[in-house]
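The complex appears here without one of its protein chains, the remainder shown in place.
We just call them A and B in the order they show up, numbering each chain from 1.
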Amino acid sequence: QSSVTVFGIVDAGVQYLKNGDKTLHLLSTDGQQSSRFGLRGVEELGGGLKAGFHLEGALNPDTGTADSNRFWGRRATVSLISDAAGEVRLGRDFTPTFWSISRFNVFGTNGVGGANNLIYGFDGSSSSAKTIVRSDNSVGYFLPEKLGGVYGQAMVAAGEGSDGKYLGLRLGYATGPFDVAVALSETDNPGGKKFKVYNLGASYKIGDAQLMGLYHVSKEGAREQANYVLGAIYKIGAGQLRASYVHSENSGDLKKGDYSGNLFAVGYRHNLSKRTSLYSTISRVDNSDKGSFVIRGGSAVQAGQSSTGFEAGITHSF
Amino acid sequence: QSSVTVFGIVDAGVQYLKNGDKTLHLLSTDGQQSSRFGLRGVEELGGGLKAGFHLEGALNPDTGTADSNRFWGRRATVSLISDAAGEVRLGRDFTPTFWSISRFNVFGTNGVGGANNLIYGFDGSSSSAKTIVRSDNSVGYFLPEKLGGVYGQAMVAAGEGSDGKYLGLRLGYATGPFDVAVALSETDNPGGKKFKVYNLGASYKIGDAQLMGLYHVSKEGAREQANYVLGAIYKIGAGQLRASYVHSENSGDLKKGDYSGNLFAVGYRHNLSKRTSLYSTISRVDNSDKGSFVIRGGSAVQAGQSSTGFEAGITHSF
Partner (left out) sequence: QSSVTVFGIVDAGVQYLKNGDKTLHLLSTDGQQSSRFGLRGVEELGGGLKAGFHLEGALNPDTGTADSNRFWGRRATVSLISDAAGEVRLGRDFTPTFWSISRFNVFGTNGVGGANNLIYGFDGSSSSAKTIVRSDNSVGYFLPEKLGGVYGQAMVAAGEGSDGKYLGLRLGYATGPFDVAVALSETDNPGGKKFKVYNLGASYKIGDAQLMGLYHVSKEGAREQANYVLGAIYKIGAGQLRASYVHSENSGDLKKGDYSGNLFAVGYRHNLSKRTSLYSTISRVDNSDKGSFVIRGGSAVQAGQSSTGFEAGITHSF
C-alpha cells in the first residue's frame, strides 16, 4: 500500500517538578517530542505536480488519551504541490510564526527546557493566543524548495463569520551552516482585539556545535511580551549536549511593575538509533517580583517564586 | 501486512454562501466527497466463504476534528460473505434507503449542489430522521453479486429497549447502461412515532452522458416531504460537467401553505488522477412563500428567502 504512511511518536518519561514550594512526581510525556499518530502520503501527478495529504493528532501515553476535541488537531491538510511554483495547502496547519519558535530553540517546544514554557506564558495556549501554534480554516502557500536557500510561506485563515481570521508570513534563508528567518502574524481575537506575533531567529553550525537565537514578541492591545532565546547543541558521539537560556518580559500588563522571568535548561540526548533516543533535562525558571512564569504541567506559583524541573525519558518514532 | 488496508479521503476547498442577505466565506470541507479515515480487509476462508471488516469515520480537515461522538461513525461492521449465498453484516452501517439518495444523485450527498441540502431538510440529520443515512445495532443481508444484474439488501436493527428499531429493504437491477432501484424503511422514533422512507431511482448512460432521476419520500406521522431529483453528467476528457435540479415539498406540516423549494446546481470536476480531482460547483435554492430550505453550512433563512453557494476544492483519496 504505497499511498499512505502510518507514522507516529511515543515519548514518555519520569518527571519531578517543584513550583514554589509544591513538589510533584509525574509519569510525564512529550519531554523531547510531542507524542502523535499520523497518516500522510504524496501522489505523483506527472509534470512536476504532486498531491499530498497529512493527518496528525496528539496522544498521551500516560493516560491513553488522544485529543478528544481535535483527534487530528496537530495537522489536517490536503495539498497541491508544484516543483516550480510551490505548494498550496488547505486545512488546519501550523502557523508561520510557530515554525521559528520550534526551529531556533534547542529544546523545541517540549519538556521542562522548552522556551515555550515562557513564550506561551503570555496567555498559555488560551483562546486569545490560539494561533500561536496552529490555525483552523487556513489556506497556506509555500515557496518551492529550489530557490537557492530561500524558503517561505504565507497563511490566511477564514474567520467564518466569527473570530480567528488570520494572516501570517515567514521568510528565511538557509545556506551552508547558516539559517535565518523572520515571521509575523495577525489574528482577529474576540472583542475586536488583534493578536500580533513577530519573531526573528537564526542558527549557525561550527564543527560539532550549533548556536541558536530567537527574538519573539506577542502582542494583544496594550499587552506585550518580548522573549529572548539563546541556545547551543554540542554533538558527542551518538549524543547531544543541549543548553538554553530564555528571558521573557511582559509590558503593558495590568500587573504593574517588572513582570519577567528567566529559564535556564541543560539536557542530554542519547540516540540509540535514528528512531529511538533517551533524554534527560534539568531546568529552572526564576521570576521577577511580579513574575509568575512556571514550567508547565505543575501548579501555579505565587509572584516571584521559582520553578524547577527534571525529567528523563525515551522517545520512539515509528 | 495483507490483512488490513488503511484508506481515506481528504476533501477541502473554499466556499461562499449567501443565505438570505447574510454572506459567509468558509474554508469548506467535503464539497465533493466526505473526508474520512478507515480500515478494511477481507479474508479468504476457502470454499467461497470470506470474512471481512470495515471501520470508517468522518474527519474535518478545516479544524482537525474527527467525529467526537462516533469515531468510526460512518461504518463499523464485521461480515461473513458467501459467493453463493450473499453477505451477513453486523454493526453500524448505511441504511438501504440511503444508497439510492447517493447513487442516483450527480452530486451525491456532498457540497453546495447535493440533493441532500433539501432532502435532509425534512428534519436535517436530527434525531427524528437519524436513520436517513445510517443505523446503529444493525444486522444486514446483501444478495450475492452474481445474480444477472439483480442486487439488493435487507437491514434490521435492534431498538435495544429504546427507540431506533429499524427495518429496511432495497432491490435493484443494473444491466448495460441501465440501473434502477427501489428502497423503503421504517424506524421506531421517540414518542411511538414511525419514521418512514421510500424511494425509487434510476440512471441511464448514453455515450458520454449519464442521466439520473430519484423520487424520495420521508414521512413521520402526518408530516411528509416528497423530493424529485433530476441530474446529468457529461464527460469531457478528464473532466465531468454535472447539473442537478431538485424539487422538495412538505405536506401535513404545522406550517400551513406551500412549503417547498427548488435547488439548481452546476459543477465541473477535473480528474488529475484516479485519486485526486479538482472541483467547482455553484448552486441556488429558491423557496416558496413558506419554504426555508438552505444550502447547509450557513445560517438559517427566513421563509421565502433564497440561498446561493459557490465552492472550489480538491479531493484526494488514499
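Basically, a residue touches a chain if its C-beta (ideal position, glycine included) is under 8 Å from a C-beta of that chain, and two chains touch if they have at least 3 such contacts.
All values derive from a computational prediction rather than experimental measurement.
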{"item": "Touching residue (missing chain; options A:64, A:191 or A:237)", "value": "A:64"}
{"item": "Touching residue (missing chain; options B:17, B:59 or B:76)", "value": "B:76"}
{"item": "Contacts of subunit B with the absent chain, listed as residue ranges", "value": "1, 3-4, 6, 39, 41, 43, 45, 49, 51-53, 55, 57, 68-78, 80, 90-92, 134, 136-139, 157-158, 160-161"}
{"item": "For subunit A, the residues touching the chain missing from this view", "value": "5-8, 10-14, 24-27, 37, 59-66, 68, 71, 272-273, 275-276, 313-314, 316-318"}
